[in-house]
Structure formats: C-alpha cells, structure tokens
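Working notes, structure below.
Note that this complex is displayed minus one protein chain, with the remaining chains in position.
This part shows chain A:
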Amino acid sequence: MPPRVTFQPCGWQQNEDTPLSSEYDFALVNIGRLEAVSGLSRVQLLRPGSLLKFIPEEIMIHGRDFRLLRVGFEAGGLEPQAFQVTMAIVQARAQSNPAQPYSGITLSKAGQASGSRKPPVPLMETAEDWETERKKQAARGWRVSTVNERFDVATSLPRYFWVPNRILDSEVRRAFGHFHQGRGPRLSWHHPGGSDLLRCGGFYTASDPNKEDIRAVESMLQAGHSDVVLVDTMDELPSLADVQLAHLRLRALCLPDSSVAEDKWLSALEGTRWLDYIRACLRKASDISVLVTSRVRSVILQERGDRDLNGLLSSLVQLLSAPEARTLFGFQSLVQREWVAAGHPFLTRLGGTGASEEAPVFLLFLDCVWQLLQQFPADFEFSEFFLLALHDSVRVPDTLTFLRNTPWERGKQSGQLNSYTQVYTPGYSQPPAGNSFNLQLSVWDWDLRYSNAQILQFQNPGYDPEHCPDSWLPRPQPSFMIPGPPSSVWLFSRGALTPLNQLCPWRDSPSLLAVSSRWLPRPAISSESLADQEWGLPSHWGACPLPPGLLLPGYLGPQIRFWRRCYLRGRPEVQMGLSAPTISGLQDELSHLQELLRKWTPRISPEVHSKKRDPHTILNPTEIVGILKDQFHPFWITRC
C-alpha cells in the first residue's frame, strides 16, 4: 500500500469491494498541514522532521484536496499512543520522498479479474483504441499514425495520434521536429459539422526547415480546410505560476481558521484570482467553440508546451460542443485522451516531484467543469460528486493515471507493475495471465475505491438526455480536402480575429508565439463575445439561437461561483446542514416509493430491501472520536 494515514472507525472492516480506499484515508503526499492541538490554546504546526512538544489531544490533518481529518485522543491511557502515532506521521512525512516512484500496489482485485479484463474507459494506449475513437467521431480525413510507437518522436506524446490522411509518417516525423518538444499538430476532435480542432506546441523557431518541411507543416495545420484559425492559448489565460499562486491563496482562504472576516470574504475570494482564471478559461473555451461551430474550418490550439492549457481548452470546447463528452463515459474518455494520453505532466503539476513547476491546471479544469455543471444542470450525465471524486483522486497514489508525467513513463511503469500485481489471493491462486496493458488499473476503476452506493451518486439525476445525443444529428459533411494554400488564415487573440499572411513563422515574418503574451485583463472594448459577433441576429437558427448541442457558458462576475462543497469541506461549520440537492432527494423518494409499491404488489414476494444507510449513524470509535457522516455527501470527512 502506498504511504498513507488512515483512520479506521470501530467496527470498520476492510471492504472486499473497495479494497483501496476508505473515506478516512490520507495519502502522505496529500497532507498539506499537520497540527497537534492540546487544550484550547496549544497548537503546534508539525513540519516533516519537527519534534512534538506535548502530548496532543487532537491532531488535525489538512489535506491539499481541502479535506480535513480531525482525530481526537480521549483521555484515559491513550496518551503514549497519541504521541507515538503523531510522531510516526511526522517521521513518515519526513522520509517519504515525493519523487520516489511507488513500487506498486497490492491489488487483490486485479487478481480476481482474469486476464481478459477490459478497462472501463479506453486508455488510448493501443492503436485500436485510437481507431475506434476516430470512427466514432467520423473523422474521415484522418488516420492513426504509428510514428511515435517507440516514443522516438516525443516521449510526452502518446504512442498513437491522428494526422491527416494524406500526410506520410515520414513527413509527420520531419514536421514534428520543428515544434517545441516535438509536439506537432494532431487532431483533438472532429466536429460533426466538419470543422477540426487541432492542438500543437509552439513553433521551434531556432530550426531552419526546408521548403518541403514547411509545406508539410502547413498542410498538417490546414487539415484540408480553406479557413484556418490559429488560437494562441496562452493569450489571456493565466500562466502556470499564476494558477499555482491562486490555488495556494484559495487553500489558505479555505482553511477552517482562516482569519478573513465574514464581511471581507468576497474581496478575499476575489484576491485569490482563482475565479478570475476560471472565467478566463470559460470565456476562451466559449469563443473557440463558436469558432469551431460557426464555420467549417481548422482551429488550431497552440501553446508553447502543448501540455497544459491546450488540454484544458480542448476538453472544455468538447464539453461545450459535443453532447457525448457530457456523458459519464464520454467525460472519462475525454480526460484520458486530452490529459492523460496527451501527456499532461500530472506528477509535476500536482507537486509530486517537488519541482518548482507545480500548478494544478487539472484542478482548474475540474472547477471549470463544475461551473458548467452549475450552469447547465440538465446537460451533464455526471454529478458534482463525480467531479469531487475525481478531484480527490489526483493525489491518491493507487493508480498510475495521475502519477506520471508522460505516457512513456507510464508505459514503463505499467510493465513493472505487472510483476507486482501477481499477488497471492486466497480465492484465486492462479496468477493472472495476459498482457500488461489489460491489467493496468486506472483511476477510472472507481469500484476499487468507492462503494456502489457512492458510485451511484456519480449519476446526475437531473440529466435530461432529451436535448442530448438524439437531437444531435449533424448533417453528413462531404469530406473535401482542398489542395493548395488556405484562402484565409486568422490569428484569434483577445476575443478578435486578425488576419495573418502565413501560417508558419519561418519565412519572413517574426514568430507568432515568440511574442507570447502574458496574461492580461481583456480590454474593455472587445466586450462583445464572439457569439454575438457571429450570431448577432440568429435568423437562421429560428427560435433557438444556438445550434443544437452547443452550450455557451456564462462567464460574468456574478455567474462564476465558488465550489463550496469542494473547497470548504474542511470547515465544519459550513459543511453541515446543507440541503439535499432537491432532485436527488426526489429520486430517493421515487425509488423508495417504487420499492414500497413492489412490496405491496402481491405477485412479487416482498424482498428484504437493503435499507439505506442511516445518515446519522455514529460509527463507534476505535480510538476515540466518533465520526458523523453527513447525509448528503459521500466523500467528505466530518467532525463529530
């Protein structure tokens, strides 16, 4: 088991079904702050390596995921243990090197599954996965390239990706060399209306490509369209350092003893700039969705590294424009494809390597998704609880999904992992056979860490599939590949399109992204959203001014909300007594009534239906403190 602190309530047993996690689990990497408390006034902040000065009555573990675990040690002979336990945690933190790779996981569950186990979500590690997905998107002008099969084009790229049909692998290899870290243009998503959404790294300006290379690069960017829009994704969005700073400030603000007065709360919240960054992201994603939807064109997301904001924007654009991405399955595939397979450096960004480049871009993304969920409660199949579960999973060191920086590292590790998974389990003495990929567990194996009751809550009861996939009937688009140079090339920046003379920077003009912009507030003049520019008078869309399936999020100050259930979980006075999400309350009542009805129907023998867990059961404490569960929330830890 990876190093962790866990609290086991009295009578708690290792659940066979969810072997990996209990709700009171804190991975050591997740511990943001450890405090020992004695009496009313003595509080000691325990850093790795510090020495405990007194016998604690209580320890408080503040998670970096905003959770809070409070463990009280009741008087009566437990003092020595209290001291020992606390010191043990302190020492374990001091010893655990975040960069040290985990040697593997003991997965009895893995053993149970036979070799043919299929991951719940395609991990995009095989060419078949990519081909299936390509067909699903009906991206006819595209093919799966195997040029990076041995990670020799770029270790941060997946083994397989999509390139235009007509481009040869040799051309791909050469063209990719002219991009930052070898991350050339690849298809992210094919819009059923015909547009293509691409992503790539910055042009490698030091290189001196020959004419043929330039042509290859250009036709890859053009992707057969005559209208090409380059989107500078770093423009107007926060830098990595900005994101990190905002997140740190947010965490400080949400600590239970945060000293911010209640009447100053709003400006303190504003001061973190976290919400500001969220709306910058939503605004940009909304603009790009309009670009992709309003005309048939090639839209290229370009970020120097192509591993952070590109993933964020491309995922958001798909969530806004593709109803499939808003299903539970679709969203998980999206994250797997645009973040995990695309090489978002999770380990570094989440502080796993201790390096300076920590920046929770993925958490920023999750908050953006939560905002969408708030704004469009009927359009998403998954619920807030699912997002919370995902939020809490990023630092849980059970699966490799979020613990590696590149697909290459992940691939290496999963090979190793295979040997560790051959664990002896009483029921299944036969060691599992089959290839390593099939056995690899991912974060999407929710049943490893969450109970069935919790997983049921991942579904959004308000999801109204009426607007969704069925109504999404795109007109089949004749696949046309226009030879020759594009007729119009645009740069999308600061909410407006400006024409460009050429796509690549190498011929005569200075590099586009050499003048990479820092994040700046949008000037007030360009206040009109792109949607208004494009669809000012939506006569051609009749009563509903937007194409079906497209969501345009609100991104005004009052519309961006604070994700209270996530960030304020550590505050005991806030987490209690929230009213139930009314629809799920209703659904509970509905199922309860159906159950009753079934009982009353004489034909069916009355089953003993498993009663819902009493929401206020007090688990009897082994050690000391009873932990009261909040009735509405399966994932947070509550004080007693």
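Please note the rule applied: contacts are C-beta pairs under 8 Å (C-beta built on N, C-alpha and C of every residue); 3 or more make two chains touch, one makes a residue touch a chain; residues count from 1.
Just so we're on the same page, contacts and distances are computed from a predicted model.
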Which protein name, taken from UniProt, belongs to the chain you can't see among "Aminotransferase class I/classII large domain-containing protein", "Myotubularin-related protein 12", "Glycosyltransferases" or "Cdc23 domain-containing protein"?
"Myotubularin-related protein 12"
Sole residue of A:241, A:453 or A:593 that reaches the chain not shown, by the stated touch rule:
A:593
Pick out which of A:128, A:212, A:357 or A:464 touches the chain that's been left out of the picture.
A:464
Where chain A meets the left-out chain, the residues are 37, 40-41, 43, 57-58, 60, 70, 72, 193-194, 226-227, 256-257, 260-270, 275-276, 293, 295-296, 375-379, 462-464, 467, 473-475, 477, 487-488, 490, 496-499, 521-522, 524-528, 532-538, 540-548, 551-554, 556-559, 562, 564, 568, 571-574, 576-577, 579, 582-583, 585-587, 589-590, 593-594, 596-597, 600, 615-616, 625, 628, 631, 639-640
